[in-house]
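A single protein chain has been omitted; all remaining protein chains appear in their positions.
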Amino acid sequence: MSTLSPTADVHGHGHEGHGHHDIGFIRKYVFSTDHKVIGIQFLMTTLLMLLVGGALALGVRFQLAWPWRTVPIVGEIVFSGEGGTMSPEFYTMLVTMHASVMIFLVIIPILAGAFGNFLIPLMVGADDMAFPVLNMLSYWFMWPAIFFFGLAFFWSGLDAAPAQGWTSYPVLSALKEAAPGAGIAQTWWLMGLTFVGVSSMMGSVNYMTTIINMRAPGMTLFRMPLTIWGMFITAILQAFALPVLTAAGFMLVAERVLGFNFFVPGGLIVNDSDPTVGGGQPLLWQHLFWFYSHPAVYIMLLPAMGMVSDMLAAQVRKPIFGYKPMVYSMAAIAGLGFIVWGHHMFTSGMNPALGMTFMISTMMIALPSAVKVFNWIGTIWGGKVRFNTVMLNCVAFISMFIVGGLSGIWMASVPTDIYFHDTYFIVAHFHYVLFGATLFGCFGAIQYWYPKMFGRKMNETAGKLHFLLTFIGFNGTFFPMHMLGIAGFPRRYADPYIHPYMEHLMPMNRFMTLCAILMGLAQLILIGNFILSYFTGEKVGRNPWQANGLEWSAPSPPGHGNFDIPPVVYRGPYEYSSPLIDDRDYLMQTDLPPKRPVEKEQDNTSSNDAAEGQG
Amino acid sequence: MKFSDTIVCAVALLGIAGCSSNSVPQFETSQDTGKLFQPARDAVESELQAAFGTPENLVVWPDLPVDFGSFGGSIEKVTTQGTLVVPLAGQSALATDERLPELSGAAVLVAPAAGGEKGAEGGENAAAVYRVAHYDPESKTLRVVDENGKPTQVTAAEGDGVQVIGDGLQKGRNLYLKHCMHCHGVSGDGDGPTAPYLKPRPRDYRKGIFKFTSTKTGVRASRDDLFRLVKLGVPGTYMPSFMLLPDDEVSAIVEYVRWLSMRGELESKLVVQLALDFGSDQIGPKRTFADMSTEFDAFRGSDLPDIVKSAGEELGADWSAPEDAENLVIPKEERVASSLESIARGRKMFLSEKTKCYSCHGETGAGNGAATEEINDLPGQPGVKAEVPGLFDAWGNIVKPRNLQRGLFRGGRRPIDIYRRIHSGIKGTPMQAFGNNLSDQDIWDLVNYVLNVPFEKKTQASH
Partner (left out) sequence: MNKFWPLFFCFWPIVAVVAFWISPAMNWWFPGMAMSPLGQQIDNLFYMILVIVGLVFVGTHIGLGYVLFRGVAHEDEKKSWFSHGSHKLEVLWSVAPAGILLFMSLYQLDVWMRYRVKSHFPDEVQPIAEVTARQFEWRIRYPAPGKALMPTPQPDDLYTVNDLHVPFGRPVMIRLRSMDVQHSFFVPELRIKQDAVPGTVIPIWFETVDEGDFDLTCAELCGWGHYKMRGRVFAERESQFQHYLKTLQAEQDYDGVRELGSTGAQIAEYSRGPHKQAGH
């Protein structure tokens, strides 16, 4: 069966198959156009950046727990003059860079870049992306972004990095006098942002084209796995939202470098400078920024939702409960996602009538999320649950997403948001969604697709321990943030305890920091497991999870060109425990329809009876 | 296997994180000190160390008028060994009655009645040193132990003076490191980590000069001036208002700032003396390092203690003076009511050759007078021209004359504040004192004019 297409071990055997030729090490592993290599490159890079972002976060947590104390390990080197204590502007830089790294260099690229690249062709039955070179560029444009973010942080010494938060609200980010890091560093930061945008845009175009044009025979839209739906909708979101951010970024650069005047009103005296001249409007940036960055929240979530659906179905050996509602709710989230950005601006002074409309649309976006949660629980309902690491991470995803989603309701409702805006309640909310949901989903996905990437399984014990410690550390760190928020604890404060009403919250912050350290250390287990399993993990065949998707019909790892047998799709991806066959509880998308006549015993009213119906 | 490795690795990292010691900020020596040759530099540092200590371990130099929040009283009764009945009373603003129960651990000086309190302050008239074990404000009993915390015999008689040295300065230090250090620096050199981004630069205390004072020309800033400044902030600069810090905390900060100023001044006084003979640039073929070391050892043995002593006395006098009511600028005449006539007189005065206000502040008060475009002398070096045009302050920074049209008055907007700015100038800046040349009447007219400048533009435009 391996004669049709070269597999991994074919390297060096000369010209064979459809014009794939012998390629050197560099082309194969570094500047590779193979979507799998690119996906793995993205994954490695984002895991590296995850450690960087996590280290920055620990810096933030340290300052909140032990303000103005000598920072362990790095303090005496970096802040020798002040006895190793952090300076307040450095704290704001940590906050800014933590968010920038985590959002732009971890969450978005790990979903769209790593898993999107690796999974899309495999799951739709294509031999590669539609535009392989563009795909390669989308990875290599990450490095200028990382370079410029790094440059922003290190260019003029550690204490002149961007310090205006990842939201970079002007006037703080537009005038170089306004903050220590608002000089050249902020321009570098914007450059980095632009490169991330270019990278995302290349990926997005590629994903849409691949998903629309390169599906295997029989792979109708409603036979696509939810992962692919998630990626598809994400790609659409990116394609429509990103230009706005890029434009806003260029406007800000033009304002900073060329003297344009979009955001800065006249008459401001910042840092004893001459009064500003002009008639810009700071809120313009907020609108433009959130027009991208709110959909971006879903860019950071929808693929994870899709992946969790796939993993969950495989681990409970059951079809997804309500496939079409799942698809529609993702589409609804994406659609509504474009008309809710104003909920970031309830207290910003925009027209209060907008507050009302944005409140209603924001409330409504909770609906598809709720539908998805119910469907996931429904999926587990009556299943034969395998409690492996993948499953644990998926359940954690659901559980954390419930918390993150529910706490969002307070923020969606304007009157309570007046109080909660820019307090730790928000911080708790988005960490529950971005870390609690997305990252647990990614941890599960790493374990789940690792065999497909490297032909070996990751260690289960280490995986479970990593999950346990991360879960405990995570909740210990972020759950108390709800209470901090209710107590009115504002974000981005280097020393909140100079305000009398927050003094008593320091012990709680210490507890949170200890949990954060635990969580940070737990990630070393993941990294260790990831690396060591490559050498020592149990070798597996094509379909270690007995799953249905197309990717499991390819060899592990798949060779260049993916499929040794061109796949033909006969049904949807979730036909687990199908009564059509007796000897096993899964029916792959490529399996020929069983000969036995079908008894119609399933619920006809449900959505995904597409198995036979939509050939 | 691999899994346990990971755990070991994790535990090791935790160990590193946990064991890193808490280091303490240190005073930095000034640039000028750095220009001395090594033994002289060491000598300056050790003198400063002896007189002021380190941020971690502050030293009491009794010559200096520093308020440690001390308490004093005379012994009413010596009961048993180590227990005295003393009604302690606060000797300063930092020594409030609420602090009495918290005195444990503080140093106690007991001096014979003849020496009285003076003996205790001077610290030379054989005052015995103890530490407070406990003080009960109710029964006024003071139990003392020796310096090592062991029970001890007290040789004291009724009527002997007792002084308990408070921890006001330590308190000030802690607050300073929390609230002020990031801009003003650990040593008060105006060069903390945040300072490079601030315009105008944070005050460098080491010259002992503060701009906005209520005192006469040449007199240091009073405690009240600094207190008010910390409380109200300096509008138009990054010095924020600390209005809501409790008064005692602000007083403690003020005391620490004064103390840092004195430390900086002592340093520069010593360096001025030493730089003539012991600069590192004077080492050359004619005068080797060894020659200089020999000379310096002699100097150190004979002259240096005297220099330190007289510098201390000067500092004591300089920093006591502003607390003396005689040195305050208090107008003799009441403010002339602000009227169109008064404002017109003020404007005339502003534009006159007598004051030449316009030369810096500009004819419309916009702070753009001709002097800002001229090459002026460097501060403190008459006859040496600066390389760039502009006005310089004593710290070598270019200062802009105040744009009076903005209505921002850094030293305060009360008439008395502006009166004082005109009367005794803004210290350390080219804004000179007019108190000797102008009558009170003239100054009040100027005050009325200055206060009216922000509104004048509009009235002119409407004409």
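Observations on the model:
Residue numbering begins at 1 within each chain, and the chains themselves are lettered A and B in the order written.
Criterion: contacts are C-beta pairs under 8 Å (C-beta built on N, C-alpha and C of every residue); 3 or more make two chains touch, one makes a residue touch a chain.
Predicted model, so just to flag it, every value in this text is computed and none were measured.
Shown as candidates are A:27, A:69 or A:317; the residue that touches the absent chain is A:317.
Within the set B:33, B:70 or B:194, the residue that contacts the chain not displayed is B:194. When the omitted chain is restored, the residue from B:70, B:222, B:261 or B:372 that touches it is B:222.
The hidden chain makes contact, of the residues A:179, A:253 or A:330, with A:179.
Contact with the chain not shown here comes from a single listed residue; of A:23, A:134, A:214 or A:370, that residue is A:370. Across the entire complex, the residue among B:89, B:157, B:330 or B:375 in touch with the chain not shown is B:330.
Residues of subunit B in contact with the chain left out of this view: 93, 179, 194, 197, 222-225, 227-228, 231-233, 235, 238, 240-241, 243-244, 247, 251, 323, 325, 329-335, 338, 407, 413-416, 419-420, 444, 451-452, 454-455.
In the full complex, subunit A touches the omitted chain through residues 87-89, 91-92, 163-165, 167, 169, 171-172, 175, 178-180, 264-271, 279-283, 316-323, 325, 347-349, 352-353, 355-356, 359-360, 363-364, 366-367, 370-371, 373-375, 377-378, 380-385, 387, 392, 395-396, 398-399, 402-403, 406-407, 409-410, 412-416, 418-419, 421-423, 471, 475, 479-480, 482-484, 486-488, 490-496, 498-501, 504-505, 508, 574, 576-579, 585, 602-603, 605-609.
To be clear about the criterion, only the chains that are shown with their structure count from here on.
Mean C-alpha position of subunit A lies 53 Å from that of subunit B. Residues 2-3, 5-7, 9-10, 13-14, 16-18, 20-26, 28, 177-179, 181-182, 185-186, 192-194, 196-200, 236-238, 406 of subunit B are the ones that touch subunit A when the two sit in their complex.
Across the complex, subunit B is touched by residues 68-70, 72-73, 75-76, 79, 81-85, 87-90, 159-160, 177, 179-180, 269, 271-273, 459, 461-462, 465, 495, 498, 517, 521, 524-525, 528-529, 532, 536 of subunit A.
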